[in-house]
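First the structure, which I've put down as structure tokens, then a few questions once you've had a look.
Missing here: one protein chain of the complex. Every other protein chain is in place.
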Amino acid sequence: MNNSANITLLGKARFASPIRHSVNDEARVPLHIVRTPGVTPIEELLFEMAGPREKLFFDPRDTRAGIVTCGGLCPGMNTVIRSAFLELHHTYGVKEVLGFRDGYHGLDPASGLEPIVLNADLVDDIHKEGGTVLGTSRGPVDISRAVENLIKRDVNILFVVGGDGTQHGGYKLFQEAQKRGHALAVVGVPKTVDNDVPYVSRTFGYQTAVQEATRVITCAHTEVHSVQNGIALVKLMGRHAGFIAAEATVSSQEVNFCLIPEIPFKLEGEGGFLNALKKRTLRRAHAVIVVAEGTGQDLLENKGGERDASGNIKLRDIGPFLREKIEAYFRAEKIPMVMRYLEPSYIIRSVPADAEDAILCDQYARHAVHAAMAGKTGLVIGLLHDHFIHVPIEMLAKQEKRVDPNSSIWHAVLATTGQPAHFE
Amino acid sequence: MNNSANITLLGKARFASPIRHSVNDEARVPLHIVRTPGVTPIEELLFEMAGPREKLFFDPRDTRAGIVTCGGLCPGMNTVIRSAFLELHHTYGVKEVLGFRDGYHGLDPASGLEPIVLNADLVDDIHKEGGTVLGTSRGPVDISRAVENLIKRDVNILFVVGGDGTQHGGYKLFQEAQKRGHALAVVGVPKTVDNDVPYVSRTFGYQTAVQEATRVITCAHTEVHSVQNGIALVKLMGRHAGFIAAEATVSSQEVNFCLIPEIPFKLEGEGGFLNALKKRTLRRAHAVIVVAEGTGQDLLENKGGERDASGNIKLRDIGPFLREKIEAYFRAEKIPMVMRYLEPSYIIRSVPADAEDAILCDQYARHAVHAAMAGKTGLVIGLLHDHFIHVPIEMLAKQEKRVDPNSSIWHAVLATTGQPAHFE
Amino acid sequence: MNNSANITLLGKARFASPIRHSVNDEARVPLHIVRTPGVTPIEELLFEMAGPREKLFFDPRDTRAGIVTCGGLCPGMNTVIRSAFLELHHTYGVKEVLGFRDGYHGLDPASGLEPIVLNADLVDDIHKEGGTVLGTSRGPVDISRAVENLIKRDVNILFVVGGDGTQHGGYKLFQEAQKRGHALAVVGVPKTVDNDVPYVSRTFGYQTAVQEATRVITCAHTEVHSVQNGIALVKLMGRHAGFIAAEATVSSQEVNFCLIPEIPFKLEGEGGFLNALKKRTLRRAHAVIVVAEGTGQDLLENKGGERDASGNIKLRDIGPFLREKIEAYFRAEKIPMVMRYLEPSYIIRSVPADAEDAILCDQYARHAVHAAMAGKTGLVIGLLHDHFIHVPIEMLAKQEKRVDPNSSIWHAVLATTGQPAHFE
Partner (left out) sequence: MNNSANITLLGKARFASPIRHSVNDEARVPLHIVRTPGVTPIEELLFEMAGPREKLFFDPRDTRAGIVTCGGLCPGMNTVIRSAFLELHHTYGVKEVLGFRDGYHGLDPASGLEPIVLNADLVDDIHKEGGTVLGTSRGPVDISRAVENLIKRDVNILFVVGGDGTQHGGYKLFQEAQKRGHALAVVGVPKTVDNDVPYVSRTFGYQTAVQEATRVITCAHTEVHSVQNGIALVKLMGRHAGFIAAEATVSSQEVNFCLIPEIPFKLEGEGGFLNALKKRTLRRAHAVIVVAEGTGQDLLENKGGERDASGNIKLRDIGPFLREKIEAYFRAEKIPMVMRYLEPSYIIRSVPADAEDAILCDQYARHAVHAAMAGKTGLVIGLLHDHFIHVPIEMLAKQEKRVDPNSSIWHAVLATTGQPAHFE
């Protein structure tokens, strides 16, 4: 298996595991599983299966772990913290678990933020609340000071809950620790409400977000269905990928236009979006539009490419832009209409995880603990074909996960909206 | 009882009522009921008790009724429509009930909108949806053309679901019909999510709105509680009265500042709001502010006094104004902070009524039908000291209902927020 | 005002109140407010208005208060505990607040249960959970030992959250304390999900219960609407009064038969319930029945009159009885049918309070604190015509609150179900 996505090991595992059942360390899950005779198969790529290992690298009684949560809120962060703590504490008997506060900021001693020593009472009810009890922030970590801090505190395991940039920072932490001869297992739980992490079929919190987005779309539909020529424009999350927009469209069955970053669209002209919206509105007297926030960046002036504190390119705001274009167009066409603009991101991402996401969070967290205890580092937990896997952090940057216009879900979007495959 | 709020009668009631139990037409509910020895009582004012009457003015078999819904959405509009229809159709056996479409617009034949003939199948499930199946709009009615239309269609009863302006229009409709010798009972069900109708202790939909606003506040709190110096600003409904803001503050118990139109406040200076916000933020690292939309109009430039289609004075927008002031202030004070601005009105007012509001809608509707069948006109159904009453429409304009700074609920707001009684 | 419901005072109030606004101690709210010329008015009865008083009887800095919760669960108990603590601690500055555990059981030192010293952190989030953090139990209190305990612990104020029997126990506690020369203000917050407390228009938790019951009825309706001759029987709370059953019937609009304790009914015969159910089922192929638990006690064998630990008469169980009768009847009539029996009480009463109930809990709690601090004792907080009042505990036993068959809400029940006024 030469084409395996190999995981870095801190050393040979030799301590007994308290878990009776274990996963074979050689078990692999292939990326491409569909086989078609006569079709040249895509180059094989194999991932380590996640799960408890027969032997541990760390002696639990001597091990101190830390957890840090970074970036924007996402349903289920507290469940990840809680289940990671419980698995470390109850199942493995790890000595101490620290909760670093306010994201990477709190890894830096200069912040003056003392980590919280987690215990069973403290985490008991946190899964019932949205957000993160550890606090979060955007922005990079000072690698050198953070690693010094981890060494000083005798932390050998760090769980990093965050997105792309955050995981990349985690990778550098592990490298720096290695350079300094400190055994540090850095294991990530990928967090993005957008669901756009490669090798991860569902990121935690995503399904809850789709549920909440569906609620909002129903409200938007009610609003515009109750007035003459009501047009609702709902801006949903989705910087580079329109999964939330697409799935909330299918689940609500009440959207007429779904616009996502993956599919460029024309505003003006016979085949453009505005003309289609006009025709729909004249025909049915109302319309619901869902747009993912990263959609149509080519339509917006993109000066400079500013970045936010996490290093993400700042997006121009499609929401107000589209709203103005629509209003101007209907004014010009002398068609009276009633605009309802909704931007519900904060009320979507701040709710607690629903049942299925709670389970997913629990599983990501426990698998992360298994990996770390076995001495694996520089990885995030992935989910491929219903199997949890180990994904080397550096592989995340090499691949994109996007809504496939040929997929069954996008077919359902086109079918339920009735919109054309392209506005052009 | 000279100081009774007298209701206009279309004539002597003489038809048998199908309802066995009736309310005495002379029964009255006093406005002021608290008695204090040594305190001069406020001048007495008495209202007719609502309810079925012994005799009807209209012969159900010969009567055609209409319903119209006007203004912004409010939870429960469909329940009002449904219960009014069911009471007219099943209990009284009225010949036909028309649903006029798109608010007062649809009363005008010039709109080309044909009313819907309601039936049991059509209304069967509508109470499970928000909004109004009849449609709604803002704007006045052309009195003359509307009355002509009602006469032509042989409509003798019109139920008007709407706010102040709408009810005032209803009053003119009845007057015009009277002038033309057409017996028209106009009975209103007051609709305002703001809960600011005099002689109406709770307008329908209001409690549902408080429930939804509470949900949003919890989200806002989660957002700012998860970051350093997070400040959430939640703009809620409340043009002239802050009931939603105040009650959602008490129900959520997570608000730190509640600003309402009834209580002017200073922004700047030692005792001003911004300084108090700074102190709170420095002390607790997060803050949740709730502001009713009509708050602080004196702080905003008020040019001209424009009005919207319903004739309401257009308010300057306190939300973005306050947001900018806060951001500028913290910038000037060099305190980093994270702003979360939420404007959830559309998702609050468009949900279906909760159980208690559903019952309230049902009761308003049935009492409106009783009043109309008895030949009463020019009134709205009120709710005073737990009794449904008849309120002459013209009395609505003479009185204001506002949050009382000496009330127990405002005491609870001050207690839960910890904010001072005045920012001055 | 001779016919005032007089409240016992522990002595003359003389300490300054921290609350600027106060309610006149002489202010009274009359029980009967409707006036009808020619109708002899019911004998006047007046209640003290609740609210902060100008002077306090207790010096907050020297005062220790206790809270105890008794009987079955009810949405909002934690909010009552929390708001009472906050008002005592923050507004009045009371020295210490003790939470007695497990109901009256915990007042007895023999239980070995040490009370919890409440603080702001401890109560911070409890309003988001159902149940009671103090624990609860049924059963009477040993008056002598309990009062000794209160004296020993220097407790001068006791808040009692519970039903009839519990409040009666509270009354005896105050009497015993008085006998022993210990100033003890016993102030009750009436708790019964059934909403059947006289002089209390809405008990806390009741509206939330109606909301949850409505959810369950919708499920029951879905079940039977999806099969041929499906009959759902939903047993709801309501020992002596059918408020939940009646209001959930009106709010859901999906019930065909609503049976409550106030209205006896016949099972057999032409006009009996079973025949009506048969006709309905044959006509529409499904039926939803709601029955309050205390309904039809005359139909059940009532041997002896056993009582539960709280001293309530043990009811025979109408649910299984009715289920069997229906099944036997349809078997005898050779009509196939599908029975769905639901008994959802535990999932109705254990949820957290909804927004409106949260506010109500908050207000009951704060008014209870005002009364106690003013040195009033032997009372519960009531709610009459939208005003909070003081009700002497011993008056509760003299009056019943029941669903009035002539009320507007029962009219709505008959209208929405289509059931006859009587099965006879």
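Chains here go by letter, A, B and C, matching the order in which they are written, and residues are numbered from 1 within each.
Rule of thumb we're sticking to: contacts are C-beta pairs under 8 Å (C-beta built on N, C-alpha and C of every residue); 3 or more make two chains touch, one makes a residue touch a chain.
Computed from a predicted model, the values in this text were never measured in an experiment.
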{"item": "Contact partner of the left-out chain, one of A:Q211, A:T377 or A:Q419", "value": "A:Q211"}
{"item": "Option touching the unshown chain, where A:E114, A:E268, A:D317 or A:E356 are the choices", "value": "A:E356"}
{"item": "Residue touching the undisplayed chain, where the options are C:R53, C:R340 or C:H411", "value": "C:R340"}
{"item": "Sole contact to the chain not displayed, among C:S22, C:S201, C:Q297 or C:S350", "value": "C:S350"}
{"item": "Contact partner of the left-out chain, one of C:D102, C:D194, C:E247 or C:D357", "value": "C:D102"}
{"item": "Interface residues of chain C (partner: the chain not displayed)", "value": "73, 102, 105, 129-132, 135-137, 215-216, 218-220, 222-223, 225-228, 340, 342-344, 346-347, 350-351"}
{"item": "Touching residues on chain A - with respect to the absent chain", "value": "1, 19-21, 24, 26-30, 33-39, 46, 49, 51-52, 82-83, 86-87, 90-91, 127, 201, 207, 210-211, 213-214, 247-248, 250-253, 354-356, 358-359, 362-363, 366-367, 385-388, 406, 408-409, 411-412, 415-416, 418, 421"}
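Please note the rule applied: only the chains that are shown with their structure count from here on.
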{"item": "Interface ranked first by C-beta contact pairs", "value": "B-C"}
{"item": "Chain separated most widely from chain A, comparing mean CA positions", "value": "C"}
{"item": "Centroid distance [mean C-alpha coordinates] between chain C and chain A, Å", "value": "46"}
{"item": "Chain B and chain C, separation of their C-alpha mean positions in angstrom", "value": "29"}
{"item": "For chain A paired with chain B, centre-to-centre distance based on mean C-alpha positions, whole Å", "value": "41"}
{"item": "Junction residues of chain C - those touching two or more other chains", "value": "none"}
